[in-house]
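Our next item is subunit A:
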Amino acid sequence: MTAATMERTGQDGRPPAGKTGPLLRMDNVSRHFGTLKAVDGVTFEMHAGELRAVIGPNGAGKTTFFNLISGLLPPTGGKVIFEGEDITGQTIVERVAKGIVRTFQITEVLPDLSVFENIRIGVETALRLNARPWISRRERAAINSRVFELIDIVNLDGKANRIVGELAHGDQRVVEVAVALSANPRLLLLDEPTAGMGDHETDHMVDLIRRLHRDQGMTILFIEHDMDIVFGIAQRITVLDQGRVLAEGEPDAISADPRVRAAYLGSLE
Partner candidate 1 sequence: MNRIIAIAAIWVALVALPWWLPLIGGYTALGSKVLIYAIATMGLNVLLGFTGGLSFGQAAYFGLGAYGAGMTLKYLAPSTPLAILIGTLVGGAAATLLGPLVMRRRGIYFAMITIAIGQLFYFIMVRWNEVTGGEDGLAGFSRQDIHFGPWLYRLDETNFYYLVLLGFTVAVAVMWMVLQSPLGHTFVAIRENRRRIEFLGVRVERYIWAAFAIAGFITAFAGTLNALLFNFTSPQDLHWILSGNFVIMIVLGGMRSFFGPLIGVIIFVVAQDYLSSITGNWMTFIGMIFVLIVLLFPRGVLGILARRVEVR
Partner candidate 2 sequence: MTNKLPSVSRRTIVKAGAALGASAVFSPAILTYAQGETPIKIGMHDPFTGTYAAEGESEKRGALMALAEINAKGGMLGRKIELVTEDDAANAGLAAQKAHKLIEQDKVSLLMGAVSSATALSVNQVAHEKGMIYMVTGGHTDPVTGAQCHWTTFRICTTTYMLAAGLAETLYKKFGGKWYFITPDYAFGHTLQESYAKLLKKMGGTVLGNSLAPLGTTDFSSYLIKAEQSKPDVLINLTDGQDLVNSMKQAAQFGLTKKFAIGGGLSELEVLRALPREAKLGWWTLEWYWNQPNTPHVKEWVAAYQKIYTDGTYPSARTWFGYAGLHSLAMGVAKAKSLDAVKIARALEGLELPPEIKLQPNKVYFRPGDHQLMSSEFPGEVIQDGTYPNLFKVAEIVSGEKVALPVAETGCKLDYKS
């Protein structure tokens, strides 16, 4: 790992010590599209080191909720607070710099490039080198070793030189996670990380999420439809319904919650 990444993430990827209070706080946040209230007065807190799932039926506002956190959409009401700082008016770029990094529901990779190149651009961006028209041997070595470190973390060893567009869908999503990791996230947002995957691929992804949380102490918020995964790995679960928080709590409490069962689980399978 390079000096620069270490400085920003601390020894093992955990946030520097000394800050208390929630990592992310959504304060009565709304996003209305005309009369449609996609997200409607949501208050939400998340602490460093958490592994949290967001669930809810289709159209519950999950992706809009992610867009509000990541800055793709400005809220029509309320505040977004990250590490005690109001970031409501900040752009995607500023939020990424603070460590809010996301993946997408639809796979977003650089399809004609190799796994290595996909991750390298993430590493270089994290090092703020994008505008540099040259590179020294030492810097290149440092970048490459960081890239291989990430490839190692996500278990894509041996596929570094494969073209991403030619990889299996599951591996493409893993590449996405690796690219997100390259930005040294403080808060990693995963939008349906296992969507469209086969069983084997899903297992691989679930294992990856679990390891990121356990070994790297990563704070992860993910949207997921597969209840086996949600209840299998999430520490806490937030249930959205019609743009509002329906319930929130530990998996056992959520699965026992009659409102959730009525509004959601019952109708699911």
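Selection rule, in plain terms: all candidates are chains of the complex that A comes from, given by their letters.
The definition used in the following text is that a residue touches a chain if its C-beta (ideal position, glycine included) is under 8 Å from a C-beta of that chain, and two chains touch if they have at least 3 such contacts; residues count from 1.
Note that the coordinates shown come from a computational prediction; the quantities given were computed from them, not determined experimentally.
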item	value
From 1 or 2, the one in contact with subunit A within this complex	1
Subunit A residues within the candidate 1 interface of the complex	70, 92-93, 96-97, 101-102, 104, 108-114, 116-117, 120-122, 124-127, 129-135, 161, 163, 179, 182-183
